[in-house]
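Note that one protein chain of the assembly has been removed; the remaining protein chains are unaltered in position.
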Amino acid sequence: MTVDAGTAPSGPILAADGTPLKVSLRKAQRVRKLRAFALVLPLLAFVLITFILPIVDMLFRSVDNPVVARNLPITLNVLKEWDGTGTPDETAYAAIAKELVEARENKEMGKVATRLNFETSGMRSLIGKSVRKIRRLKEGPYKEALIKIDKRWANTEIWSTIKRIGAPYTHVQYLAALDMKTQPDGSVGMQPEDRQIYGQIFMRTLWISLLVTGFCLLLAYPVSYLLATLPLRYSNLLMVMVLLPFWTSLLVRTTSWIVLLQRNGVVNDLLVWVGIVGEDGRIQMIYNQTGTLVAMTQILLPFMILPLYSVMKTISPSYMRAARSLGAKPATAFVRVYMPQTAAGVGAGCLLVFILSIGYYITPALVGGQSGTMISNFIAYHMKSSLNWSLAAALGTILLAAVLVLYWLYNKIVGIDNMKLG
Amino acid sequence: MALPPYVGPAGRAWHYSFLIFCGLVFLFLIAPILVIIPLSFNAEPYFTFTEGMLAFESDAYSTRWYADIVNNPQWVFSAGNSVIVAVFATLIATVLGTVAALGLSQAHLPYKPAVMGLLISPMIVPLIISAAGMFFFYSKIGLAQTMPGLILAHAVLGTPFVVITVTATLVGFDHSLTRASENLGAGPTRTFFKIQMPLILPGVVSGGLFAFITSFDEVVVVFFLAGFEQRTIPRQMWAGIREQISPTILAVATILVCISIALLTTVELLRRRSERLRGMSPG
Partner (left out) sequence: MRLPILTGAAVLGLAAFASGPAIAADALTVVSWGGAFTKSQLEAYHKPYTAKYGTKIQSEDYNGGLAEVRAQVETGKITWDVVDVEVSEGVRGCDEGLFEPIDTSSLLPAPDGTPAVDDFIPGSVIECAVATIVWSTVFAYDADVMTGAKPTTLKDFFDVKKFPGKRGLRKTPVVNMEWALIADGVARDDVYDVLSTKAGQDRAFKKLDSIKDHVLWWEAGAQPPQMLADGEVLMTSAYNGRIFNAQATENKNFNIVWDNQLFAFDYYAIVKGTKRKDEALRYLQFATATEQLAAQASWISYGPTRKSSAGMVGKHAISGVDMKPHMPTDPKNFKTALLNNSDFWADNQDELNERFNAWLAK
């Protein structure tokens, strides 16, 4: 790409092959762009398919609601005409009687009943009981017969639930995730007091994450300062003590905390031996919020120390010396001159620790007891135990949204390029 | 950090309490890891120090839990799974991550922040969400409860670490070196292996080790995605803590700590070598 300026003193500057330099440069630029992109593309495709798609699929599942729509199409069609007051007419009863029996034969009845029972409890037994009996009915009128089997069939609420849950796409899971529900009259309101749970769990998750972030900062700041100011041969040795936990299995560290903090654990034994507490006064430090806080702080501490250290490492001691020589007291110099320069590290560390702790699952599950569990534990609960997968997906989506906002913030303030490991 | 002679008694007290505080934080970081090592030699089947252990009686200690691991086909089997999954996940993550890092380090890459954000996201998204999403999606396409499924999942979780570490070694990489190589007639492949590779190799290896340990430690995705036949060591440990508690897991934990120490040492040595190669001061 040598430019022979002598041959074309006027007009566009030409490259060696005769094309104008501008065009040639742009072309080279494009080739480089393409080449850079081609290098990134395999990983990008890999991440999109194996990671992003599953998450999008989960988002979709939080509003996808096929079970009732698939199994009761005729009933739902009839219910379209129903105005939502009193009870629907005979056609609806006849349709549901027929479709429930079919669903039972297809082994789908349990799914329908389960789905409806999540929304209005008692639906499972109502459907199970009714189907067993309608099978013996040869002909109508079904309305009378069903109400005779169980008088709940005359309730408006039963039918409005079926109509509502019959929608193939629904936001009910998001209502549930926010402790709200559709009232019998169709309006949206809060759940009764003794059913409200997720609002509180989300708040607790934020609170625990905030505390963990605060503790980490409190512990990491002095240590990072020490590491950054010590001569290298010492700081390298101490750095190993920061990095070893970082490299040690999460389960190993959580197990250690169980060993340390339990009632007859090492810490309590030590306290009794020293005489701080009596044999009967052993402190409950685990299977509650304290356990979660202690273990998570220790586990996430390296994520705070490393960014702080790398920022402090770049701060020249001459600023402090200058401040001192200008008459500032050590404390003043530290607060007014040193600390502001570490702001970037503090921001990076805090955001990273907060993002990581907000989604914690393993540690709270093992040492958190009931007061130390977080939203991830409830997502796992609905995935594994209650089988309310759409609710799990809705809770997950809300958590994901929170994390993505923080991630965006992190990218804005710190820049992902500056993320460092080890 | 010796104190200058002019510091007064208050400063001195402040300085020593600062050092004590830091000492306690280091203790907090490291003690939980060290405490399980002696406990794994407990002769009793429980998690606490016995009086005999505190008195250093030799019969209070035993290696029975280590024998337990070796004799228990489930642990041996899980160890095999862990290694297979981690090795293949690491290979995929390292190759894809390194190539992508080469692209990311070029200034010309369009939409760089967005691309970077996307590539790092597996590290940021809470594991429970990744695991739930993978559970639904991988089930749909028949990859749930299979080794390839687990390997792909762990590979994608490991890629951010490779991207970050390799990109970091490429910072300050002098691109005139590659141009010089190309001007001298070397093709892009030759240039890569002769010029870039030696310089970024330490980054690639430590990125790979990060990916390895990520997979080797991972339990949430395994929890959702793996069946019994894909059970890994962390999953087995989880079962140990939750389902049938036995001190065998302390013995496993001790072994894992030893592996961590080995990996950490390797990464540290590599990091120093890399910094020396790139002419940066170590530290």
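Letters A and B name the chains as they come in the text, with residue numbers starting at 1 for each one.
By our rule, a residue touches a chain if its C-beta (ideal position, glycine included) is under 8 Å from a C-beta of that chain, and two chains touch if they have at least 3 such contacts.
Only a predicted model underlies this, so the values are computations on that prediction, with no experimental measurement involved.
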item	value
Chain not shown: contacting residue from B:Leu102, B:Met123 or B:Leu152	B:Leu152
Full-complex contact with the absent chain, from A:Thr19, A:Asn77 or A:Ser125	A:Ser125
Touch criterion as defined above, residue of B:Val25, B:Leu39 or B:Ile92 at the omitted chain	B:Ile92
Identified contact with the non-displayed chain, of B:Gly23, B:Pro38 or B:Gly80	B:Gly80
Touching residues (missing chain, whole complex) on chain B	45-48, 73, 77, 80-81, 84-85, 88, 92, 135, 139-148, 151-152, 227-230, 239, 242-245
Interface with the unshown chain - residue positions in chain A	46, 49-50, 53, 106-111, 113-114, 117-118, 121-122, 124-125, 128, 194-197, 200-201, 204, 262-264, 284, 287, 369-370, 373, 378, 381, 383-387
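Convention: only the chains that are shown with their structure count from here on.
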item	value
Distance from the mean Cα position of chain B to that of chain A, given in whole angstrom	22
Chain A residues within the chain B interface of the complex	29, 32-33, 35-44, 46-48, 50-58, 61, 219-220, 222-223, 226, 229-232, 235-236, 238, 240-245, 247-260, 262, 264-266, 269, 298, 301-302, 313, 330, 355, 358-362, 366, 376, 379-380, 383, 389, 392-393, 396, 399-400, 403, 407, 411, 416-417, 419-422
Of all residues in chain B, those that touch chain A in their complex	1, 11, 18-19, 21-22, 25-26, 28-33, 35-36, 39, 47-49, 92, 96-97, 99-100, 102-104, 106, 108-110, 113, 115-122, 124-130, 132-138, 140, 152-153, 155-156, 159, 161, 163-165, 167-168, 206, 210, 213, 216-217, 219-220, 224, 234, 237-238, 241-242, 249-250, 253, 256-257, 260-261, 263-264, 267-268, 271, 282-283
